[in-house]
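Left out: one protein chain. Kept in place: all the others.
Order of writing sets the chain letters: A and B. Residues in each chain are counted from 1.
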Amino acid sequence: MDKQLYLPFIESVKSILMQMTNIELEPDGECIAEDDEVVSYGVSSIISYSGKLKGRLLLDMEKELALKIAENITGNIYTSTNEYMVLASISELNNIIAGDGITKLNNEYSYGLRLAPPIVFSGRDTVICIPKISSVSLNCKTPYGKMKVNAAFERSL
Amino acid sequence: MLDNIQIDKDSVNVLEKALSEAIVKVIGTTSGFELNNSLLITGNNPLQESQLVGIMFLTGNTNALLAVTMSNKTASTLVSYISGIETTELSDEDIQDGVSELINMIAGSAKSLLKDTKFYFHLTSPITVVGENRLMIHKGTGNKLYKRFHFGDMQINLIHLIL
Partner (left out) sequence: MSKKILIVDDSPIIHILLRKTLESRGYEVCGDAKNGKEGVEMFKLLTPDLIFMDITMPIMDGIEAAKTIKELNPLAPIIMLSAMGDDEIVSQAKEVGVDIFLKKPFDDYKIVSALSKLE
């Protein structure tokens, strides 16, 4: 996959996470082509976009990181990722990150991408299977836990 | 910017009819199972309860989420009948791929049925999510359609959420 497509999202994750939560994201390796499935760390958010291209951004993170993100965004402490405001915080974070990424792509390459609202889920032993589309993942770490950023693109028919 | 859609009763019926026809046709044709006894589900969101979910985001004049949910056992049986491979020989990956393909076909079939309606949509790539005790939330307060279909001693839920 062309770097020009996924690098804006990687940059957006780092900068928006810092702006919104004051949490520093550190890549743990290089961007790699992803296999068909992602074994979730615990909390995942998926947002899709479409225009001249289609695709989606997946943010997957450990539960402790999700709780800290929600705390830093809302100012409240949470103990469970099943709480609505925790998942709503992750959902909004993903929305803003994806929005920032597609803004860069739209302004640079006129892809006309628009976002659909995200979904977010939390569970035990969750596996997300993503066949039929090529994607790139970057594994990252923060002081509160791990995060995986996965961006996928395909041509619109 | 996208036009706004007023969801009225007739439109919901058009959408429900197309989606029901699509799932019945696809499952019938690919696996030989005849879906019957469908009923609209009220109460708990089936997205939360099932072991396995096949999801597709639909884009168009309205954005929506289309999903099928089922137990692991139902998924394994369906994929076995569709593929002709014994359930004992199917890997987890085969089953997940099979469910992804199923939602892909259902969406594709519904898309043709909704061609000249305001619900016409574009497909995106399907996703399958597997796991226990899963809580799933989505934004959006648009129309929600939950429908359950039975076949044999199994059931499959069809979900359409306007986001």
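Here is the rule we go by: a residue touches a chain if its C-beta (ideal position, glycine included) is under 8 Å from a C-beta of that chain, and two chains touch if they have at least 3 such contacts.
Here the structure is a predicted model, which means the values were calculated and not measured.
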Inset, instruction - Kindly state which of the options A:45, A:89 or A:126 is in contact with the chain not pictured. - result: A:89
Inset, instruction - Spell out, residue by residue, where the missing chain touches chain B. - result: 1-4, 7, 62, 139-142, 162-163
Inset, instruction - Considering the whole complex rather than only what is displayed, give the residues of chain A touching the chain that is not shown. - result: 16, 19-20, 73-75, 85, 88-89, 91-92, 95-96, 98-100, 102-103, 106-107, 112, 114-117
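Quick note on the criterion: only the chains that are shown with their structure count from here on.
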Legend entry - Rounded Å distance, chain A centre to chain B centre (Cα mean): 24
Legend entry - Contacting residues of chain A [partner chain B, same complex]: 36-37, 40, 46, 48, 50, 54-56, 81-82, 84, 87-88, 91, 114, 116-133, 152, 154, 156-157
Legend entry - Touching residues on chain B, where the partner in the complex is chain A: 55, 57, 59, 63, 65, 92-93, 96-97, 99-100, 104, 122, 124-140, 163
